[in-house]
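Only one protein chain is missing from this complex, and each of the others stays in its spot.
What follows is subunit A.
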Amino acid sequence: MPQPADALLDDRPLRRIASPRVLLILLVLVIAFGVVPAIGNDYWLSSIVIPTIVMGLAGIGLNLLMGYTGLVSLGSAAFMSIGAFATYNLLLRVPVLPLPLVLVLAGLISAVAGVLFGLPSLRIKGFYLAASTLGAQFFFEWLFTNYNWFSHESQSLTISAPRLEAFGHDLSSATGRYLLVAVSAAVLIALAFAIIRSRVGREWMAIRDMDTAAAVIGIHVAGRKLLSYGISSFFCGIAGALWAFGYLGTADAHAFNLDKSFQVLFIVLIGGSATIFGNFLGAAFIVLMPIALDRIALATDLSALTDQGALANIQHIIFGVIIIVLLIKEPDGLASLLRRLVPPGTNPRRAGG
């Protein structure tokens, strides 16, 4: 069956599976699973590599919704928290389930919540939509702090990694947690590419560019929007579980507050709208930025001059300024910057998609 209005829908030509591309993917896989675990020490893995990958996954989740479908969400952290709490409860209450299956189930539970809070998108557009996702943000933070059933009646309302193992391997070491995160990321990235290159992805982009027109050419806009909320939340849910257990080790509802939602938003913005790899650039920026500023402060003896509170405020200001400057100078995010840095002729569209 021919794709309807293919030329109209297609704003990014499908890239052929050319051999340089396959080589690149192989290279990334070799680095991810061969080189990084071999050379990375615990500090690097635990404080930089793992959070970057996990936040990048959350970024992909939001980007599928925002960059590809053109819908707004300010509540990504809520869906992350659902994933984390669902994983915790499933592992604890249904001990027969293996970790990989639990992660998928937790993603699906987040997806259901995402569809539910995406329902207003069928009637509401633009920023008005921010209300329902912000509603989700505040509602779930409240739910997980007020009902300690979700944290298994723990007094501190925190959830700790119950059993981090898969296929008989203990994953609680830094390398183990890295492998858990990296394997999940590899699968989810492949899934994300599959979705955006499928008919669903093309229809999302048509809705993003103009949903009335999309409806006119026969796209089932309502269903596709809800699917977008669902899939986006699926990614965010798994990212949330990995954030709680692969990175923090222990978490409570406040680990997924509005600031975290904004961080995910910034990742999409800094990395670039409608890119997959860009999210990891954005995530690296978010993770490395505070560390870099701390180092600079130490190196230049600023910390001796000012107190810790002032330093935090300076970081705040610099972060805000960088965001504004990026918005002005690099509207398509770091991904597009990278694309321009790659010499023309080698493979101009490689970094996209």
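Going forward, contacts are C-beta pairs under 8 Å (C-beta built on N, C-alpha and C of every residue); 3 or more make two chains touch, one makes a residue touch a chain; residues count from 1.
In the analysis below, contacts and distances are computed from a predicted model.
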item	value
Options "Branched-chain amino acid transport system permease protein", "Peptidase U62", "MFS transporter" or "DNA-binding response regulator": UniProt name of the undisplayed chain	"Branched-chain amino acid transport system permease protein"
Option from A:Leu27, A:Leu101, A:Ala194 or A:Ile323 whose C-beta touches the chain left out	A:Ile323
Identified contact with the non-displayed chain, of A:Leu24, A:Leu101, A:Ala190 or A:Ala310	A:Ala310
Contact partner of the left-out chain, one of A:Val30, A:Leu92, A:Ala194 or A:Ala213	A:Ala213
For subunit A, the residues touching the chain missing from this view	66, 72, 120, 123-128, 130-132, 134-135, 138-139, 141-142, 146-147, 210, 212-213, 216, 258, 262, 265-266, 269, 309-310, 313-317, 319-324, 327-328, 331
